[in-house]
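Missing here is one protein chain; the remaining ones are kept as they sit in the complex.
Order of writing sets the labels: A, B, C, D and E. Residues in every chain begin at 1.
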Amino acid sequence: MPEETVRPSFFVHPQGICESTTVGPGTRVWAFAHVLPGATIGRDCNICDHVFIENDVVLGDRVTVKCGVQLWDGLRVGDDVFIGPNATFSNDKFPRSKCHQAAVLQTHIANGVSIGAGAVVLPGLRIGTRAMVGAGAVVTHDVPARAIVTGNPTRIVAYVDATRRPARTPSRPPAGGDRAPSATSIPGVFVHQMRYVEDLRGSLTAGEFPAQIPFIPRRYFMVFDVLGKEIRGEHAHRRCHQFLVCLRGSVALVVDDGKNSEEILLDHPTVGVHVPPMVWAVQYRYSADALLLVFASDPYDPEDYIRDYDEFLSLVAR
Amino acid sequence: MPEETVRPSFFVHPQGICESTTVGPGTRVWAFAHVLPGATIGRDCNICDHVFIENDVVLGDRVTVKCGVQLWDGLRVGDDVFIGPNATFSNDKFPRSKCHQAAVLQTHIANGVSIGAGAVVLPGLRIGTRAMVGAGAVVTHDVPARAIVTGNPTRIVAYVDATRRPARTPSRPPAGGDRAPSATSIPGVFVHQMRYVEDLRGSLTAGEFPAQIPFIPRRYFMVFDVLGKEIRGEHAHRRCHQFLVCLRGSVALVVDDGKNSEEILLDHPTVGVHVPPMVWAVQYRYSADALLLVFASDPYDPEDYIRDYDEFLSLVAR
Amino acid sequence: MPEETVRPSFFVHPQGICESTTVGPGTRVWAFAHVLPGATIGRDCNICDHVFIENDVVLGDRVTVKCGVQLWDGLRVGDDVFIGPNATFSNDKFPRSKCHQAAVLQTHIANGVSIGAGAVVLPGLRIGTRAMVGAGAVVTHDVPARAIVTGNPTRIVAYVDATRRPARTPSRPPAGGDRAPSATSIPGVFVHQMRYVEDLRGSLTAGEFPAQIPFIPRRYFMVFDVLGKEIRGEHAHRRCHQFLVCLRGSVALVVDDGKNSEEILLDHPTVGVHVPPMVWAVQYRYSADALLLVFASDPYDPEDYIRDYDEFLSLVAR
Amino acid sequence: MPEETVRPSFFVHPQGICESTTVGPGTRVWAFAHVLPGATIGRDCNICDHVFIENDVVLGDRVTVKCGVQLWDGLRVGDDVFIGPNATFSNDKFPRSKCHQAAVLQTHIANGVSIGAGAVVLPGLRIGTRAMVGAGAVVTHDVPARAIVTGNPTRIVAYVDATRRPARTPSRPPAGGDRAPSATSIPGVFVHQMRYVEDLRGSLTAGEFPAQIPFIPRRYFMVFDVLGKEIRGEHAHRRCHQFLVCLRGSVALVVDDGKNSEEILLDHPTVGVHVPPMVWAVQYRYSADALLLVFASDPYDPEDYIRDYDEFLSLVAR
Amino acid sequence: MPEETVRPSFFVHPQGICESTTVGPGTRVWAFAHVLPGATIGRDCNICDHVFIENDVVLGDRVTVKCGVQLWDGLRVGDDVFIGPNATFSNDKFPRSKCHQAAVLQTHIANGVSIGAGAVVLPGLRIGTRAMVGAGAVVTHDVPARAIVTGNPTRIVAYVDATRRPARTPSRPPAGGDRAPSATSIPGVFVHQMRYVEDLRGSLTAGEFPAQIPFIPRRYFMVFDVLGKEIRGEHAHRRCHQFLVCLRGSVALVVDDGKNSEEILLDHPTVGVHVPPMVWAVQYRYSADALLLVFASDPYDPEDYIRDYDEFLSLVAR
Partner (left out) sequence: MPEETVRPSFFVHPQGICESTTVGPGTRVWAFAHVLPGATIGRDCNICDHVFIENDVVLGDRVTVKCGVQLWDGLRVGDDVFIGPNATFSNDKFPRSKCHQAAVLQTHIANGVSIGAGAVVLPGLRIGTRAMVGAGAVVTHDVPARAIVTGNPTRIVAYVDATRRPARTPSRPPAGGDRAPSATSIPGVFVHQMRYVEDLRGSLTAGEFPAQIPFIPRRYFMVFDVLGKEIRGEHAHRRCHQFLVCLRGSVALVVDDGKNSEEILLDHPTVGVHVPPMVWAVQYRYSADALLLVFASDPYDPEDYIRDYDEFLSLVAR
C-alpha cells in the first residue's frame, strides 16, 4: 500500500471518496473507493481500492474489505471480518431492473469470519463465528460457526482447527485374429489390438511376449481404486518400456514426446498401448471402476523416472 | 447512491468518465465508471461505480449495471435488463494475450433478463427473454426464455412464473375406474388419470382413443436416455395435438399459453397430459431413467413447429 | 480503448495511478488502475481500468490484465499471460483480518497461461506453461502444464493441443474379545471396539451396560436418510452421556472440548464412541445410507442441550 | 423287457397285479406293478415295473408310465402321455397322517404331455396340451399348452416347436431411414424396424399410423413390473390387431397360427411386431425392467379374446 | 387299496414281505413292500406298496409311508408322521460303494411331521414337531418345529398355524405423538409405535426407557448381513425381556406361547415389539439389508435361554 498521511481520526486517499463521517479512528479508505454518507464503519478498518459501500451498511472494528468488493444496503458485518477481493454480495433474491423491494434482505457476517476471494454470498444469510468461506464459493445457505465451506453451492468440507483422525479402517471387440499394432503420432507409441475370445463360458483376452508385445516383462503393476477424475501417473522413463491395458472401466492416456501429444482412451481389455522410454505419459479421467494393468521391461528403479516436465523437455531437446 | 446533479439529458458523476454521447435521457453514470466513445446506451439506465463499457456495446432502456461489471465489445443488451455486481462477461473462448480474434463473439441478453451477482457468462451465448441467471452461476450454454439457471456449470432449475402442480404419489396409483380429466391454469391443457391395474402378474395401464384421449393418434414417439438435466423439447405446435405419458422415471412439463404457465410433474405411467395446439411446452428435469411416450394427432411435419418463443408470443397475442 | 498519449517509455491514463517506475516500454496503465511503487512490470503490457497491483508483484512481457483484477504481493506472472476480467487471486490460505502471515504465499503463473473471466485462483499454486483456466473456474490445486481446467473445484477436462483419439466405442472387524477403549485427544472421549461375531447365519454385534458402555441408557434414537453431506447434530450436553454407533454407511464425528478438536470416522457397526457431557460434538459427512444409533444416559430434556458454540466456549473456559 | 405272453385283450406279467378289468387292448402291465380295481386304463398303454395305480384314476390311450411312478386318486391323464421314471404326484396340499380330505384334488394331464424323470407335480394342477416337464422339475403352478418347464419351482424356458428368431443387437440400432417390415413364418405377422434418432440430447424412436403401422390405434396399454419369468398375456384376438414394442428391457413373444410357431425377442424400442387377429400370442421371459407398449386397433372388448388354446385350434382349423 | 384279510395283530399283503414281528396291531403292509426283521413298527401304520424298511428303524404309531419310500438304518420316526410317495432318505453323507461307515447317521422325524411327495432328506438331520416338508423339497438343514419348508435347498416359507399380522406400510409412518402399544394374540407381547420425526435434515426415531419400553436395557445387540432366508434366533428366555426394532429392511417375527402363535412383520424403524420372558420367538425371512436391533433387560447369560421347543412346551404347560 502507498504511504499514507495519518489524520486524527481516519484516512482517505486523495482519489478515494468518503461521504460518511461515522468512521472509526485508524480506518483507512483507499484510492477509487467510494463510501456513501449513511455507512457506519468501525475503527482500524481497511477499505481498499475500488470498494463501494452503500448507506445502510454497518461494519465493526478491524474489518478488512479487499479491492473490488461492494457492500450493499442491509449488510451487517461484525468485528475482525476479512472480506476477500472481488467477493460479491447481493440483497435481492430475484432482482429485476428498476423493481425495488420494499425492504432489502439483511445479511449477517459474524465476528471473525473470513470470506474468500471471489466468493458470492446470496442475500439474507448468516455466516457464523470464525467460519471460513472458501475462495470462489457460492454461499446459498447459512454457514455454521467454524465451518469451512467451499464449492458451488457450498458444502462443509472441514471444521476450523479440527485434527483429522485417520480413518480406521464394448461393446464390439473384434473376434480372434492378429492385427499389426497401429502407430500413433508419437514415434514409438503403438496401439495393440489384443486377441479376444468370447464364448458361453466367459471371455478371454491374451498377449504374447515378445511376439506381440515388443519386450520381455520384468515387472507388472496394477492401479485401481483411483478416486474421481484425478491424475495418477505423470512422468517419463529413461530406459523402461511399458505396456498398458485397462482391464475394467476406462482411463485416458496422454502420450507426449515434447513435440506432439496424443490422447488415447483405454476402455476395453483388448486395447494395449506400448509406451517406450523417453515418452511423457499421463493417465487421467479414471472411471470409478478402472483397473489398469502395466507391464514394465525393467524392475522398479526410482532413478529411472523423470517427474519434471521441463526436465523432460530439456532432455528430449538435446 | 450519492446526491446527483440532474442534467438535461444524462448524468455523469464528477469522478466518472463518459466518452460516449449516444446515451439516453435519464441515464446516470457513477463514480469511477468509464464508458468508451463507441458505446450506445438507452434511456433511464443506471451505470454504477467501477463499471467499464467498451465501444461495440449496445444497451436498451432501463438497464441496471451494478458495480464492478465490464461490458465488452460484442455485447447486445435488451431493455429492462439487470446485471448484478461483479457479473463477468467475455468475448473470446480461448483468450491468449495479444492474440486477437478476427471478430469477437457476440453475446445477446434479451429483454427483461436478470443476471445474478458474480455470475460468469461465457462468450457467444443467448440468454432468452426474462430468464434469470443465479448468483455465482457459470453460464456455459444458451438459456431459454424464462428459465432460471444456477450452478457451475448451470442447469435449469425452474421456470419464471410457472405454478408448480403438486406431484402425484407414484406408489399409490388409484385402482381402476374412469375419472374426468382435471383442468389446469392453461386453457385446453388437461391432466388425465389413466386406468391402472396391478396384480400378481405385474402392472398394466391403458388408454382409449378417442374415448379418453380426445384425438386419434397418427404417430407416436418416445424419448429416452436423456442425459443429466438437459432440456429435450421446447416448442409449440400450430395444429397438432399431443398426449404425453412418462412411463418410467419422471420429467417436468411446463405448459404456457403466453399469459400463464404451469409446471406438471409426470412421474407415473398413469398420468397423461393433453397439450392442444398453440400451447408452448417445455420438457426438462428428466430423471436418468425417464421414458416419455408421446402420441401425436398428426404425422410429423416440420412446418407445424413453432420453435421461437417470441414468434409464439406474437402469434397468441393476435 | 480511448485515445492515448504516447510517452517515451509507458503510458498512464490521466485518471490512473502508477507509482512504480520499473515499467517496460509500450506498457499502458488505464483509468482507475493503481500500481504500487514496488511492482515490476514488463514491456507491452496492458493494465486495464480498475486493476490494482501491489508491491511484491512481478509481471513479464506482453501480459494482459483485464478490468477488475487485483495482483497481490507474492504473485509471479510470466510472459504472454492473459488474465481475464474480474479474475481473482489471493495470497493467504486462511485469511483472517489483521492477522498477517510471516510471508505471503507465492502464486506462479507460467508463460503463456490464460486465466478466464471471473476465475478464482487459490494461493500458493502453480499454473503450468500454457495452461488454460476456464471462465468461472475455481482453481484449488496446481494446474499441470497445458491442462485445461474448469469447474468448481476445477477438474482437468483436456490438454491443450492434445489430439483426441476416438473412443473405440466391513471390511474385517476384529473377532470377539474385549479390548480397552482407546483414548482420543479430547479428554473423556473414548473409541470403543464392540464385540463382533460373524458366522454363516449372519453377523452380530453387541454391547453391555454398564460393563462396557459406562452408563445405563434411558433413551435411544436413530438418525437416517440424511441427505448428502449435511450436518445433523451440532451441540454439547450439560449432563447427558451419549454413545454413538454407525450401523450402516459412515458419518464423521467431530468432538471438541474448546481447546482441541478431533474428527473420528464412524464407518463400521463395531466402532462406538462415548461422548461425555460438556464435549461439543458435530456429525457430518453422512453417507447416503448412514444409520446412526445413539444411546443416551438421560431422557430427552431440551434444557440439557448447549446449542450455541460461544456459550459452550464460555462454559468450558470457567 | 422280458418275453410276454400275448393275451386277447391286455398283458399282465406273472409277477404283476392287475385288479382292474377296464383296461384297453394292447396295454401291458409289468412285474411288480399293481393296478387297483377301480382304475380305468386305455389301449396300448405301457405300465412298467414298480408302478402303483389307485382306483379313481383314468388313463387315455397310448400312455407310458415308467417305473417307480404312482398314480393317485384324482389323476386324469389324456392320450399319448409320457410319465418318466420316479415322477411323483400327490393329491393333498397339506397331508397329515390319517387325516383324509373330504375330496382329493384332481390333477389334469392333457393330451401329448411328457413328464420328465424324477419330476414332482403338486396337487390340483393342469398341465396343458403337449407341454413338457423337465427331469427333476417341481411343478407348482399350471403349465400352459406347449410350454417347456424346468427347475424347482418350475419356470417356462421355451415353447415346444417354436422357431427362435435371432435377437437384434440393441447397442447398434440402425440410424434413420424406412425399411420394409420383414415377414415371419406366421402369415400376417411382421417385424418392423422403427425410426431411431440418437443425439447428444438423448434418443428418440417414432412410428406413424397407418403409414408404418398398418392400422389406426384406438387403444394403448403398457405392461410392466412383471415378476420374474412369469407369463403375462396368452391368447388370440378375433378381430383386433396389435402392435407390440418393448421400450425397456426385453420380452419374448411367441406367435402361433395353429400350424407353426415362432419366437421373437423384443429387446429394443426400435423393434415392433404386428400381430393380426387369429394369431395366438404368448409373452414371457420378461426381464425385470421390461416395459411393453401395445397399440390395439379396437377398444377393449372381453368378447374379442380367445383364451383357450384348444378353442383357438378348432377355430383356425375350420 | 385292495381287499385285505384282517389278522389278529397286523396285515401283510400276500405279495408283501414282512420279516419283522415287532409290528403293532392295525398296521398294514402292502404288496411288494419289504420289512426287514429288525424293524420296529407301531400300531395302525400304513406301509404302502414298494416300501423298503431296514433293520435299525423305529416307527411310532399311526405312521403313513406312501409307495416308493425306503427307511434306512438309523431312522427314528415319531407318531402321526406322513411320508409322501417317493420321498427319499439316506444315512451317509459321503456314500462310497462298499465303504461302510462305523455308525450310520441317525435322522429324527418328530411327532406329527409331514414329508411331501418326492422330497429328499439328507442324513443326520432333525425335523421338528409338526413341521411340513414341501413336495420336491431337498432338506439340507434341521427343520424347526412347525416350520414349512420348500425348495432345493429348502428355505422356511411359513410356520404352521401362525396367524400373519398384516404388515405396516413403511412409506407412511405416523408423525409424532404417543400411542398405546397394541396387544397381540400372545399375552404379554405388544407392538409399539415409536416416535418418528422427519424433516429436511433427515429422519429420526426414538424411544425412552422405561417410559415407553417397559424395562431398562442392560444390553443391546444387532443382527445383520443375514444370508438369504435363514433363521437367526429361535428360542425363549426364562427371565429376560427383549424389545426388537428392525432398522433397515424387514424381518418376520413369530411369537408363540405354546398355545397360539402369531407372525409380525417388522418392516419399519418405528415398529417395536416387546417380547416378555417365556414366549418362544423366531426371526426369519430377513431381507438382504435387514438390520435388527434388540434391547435386552439382562446381561448375556446362556442359562437364560430355552433352545429346545419341546422343553419350552413342557415348561409353559405346568
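Some notes on this structure:
Just so we're on the same page, a residue touches a chain if its C-beta (ideal position, glycine included) is under 8 Å from a C-beta of that chain, and two chains touch if they have at least 3 such contacts.
Note that the structure is a prediction, hence the values are computed from the model and not measured.
Note on the undisplayed chain: of the listed residues D:K66, D:H192 or D:R285, the one touching it is D:K66.
Screening E:L122, E:V157, E:V197 or E:M278 for touch with the missing chain picks out E:L122. For chain D, the residues touching the chain absent from view are 1-2, 15, 31-32, 44, 48-50, 62-64, 66-68, 80-82, 84-86, 112, 114, 116-118, 132, 135-136, 138, 150-152.
Residues of chain A that touch the chain left out of the display are 169, 198, 200-211, 216-227, 230-232, 247-248, 269, 286, 291, 293, 295, 299-300.
Think of the hidden chain as still there; on chain E it touches residues 17, 19, 32, 34, 36-37, 50, 52, 54, 68, 70, 72, 86, 88-90, 94-98, 118, 120, 122, 138, 152-153.
Just so it is clear, only the chains that are shown with their structure count from here on.
Separation between the centroids of chain C and chain D, computed from CA atoms only, is 65 Å.
One finds 56 Å separating the Cα centroids of chain B and chain D.
Shown for chain D are the residues in touch with two or more other chains, of which there are none.
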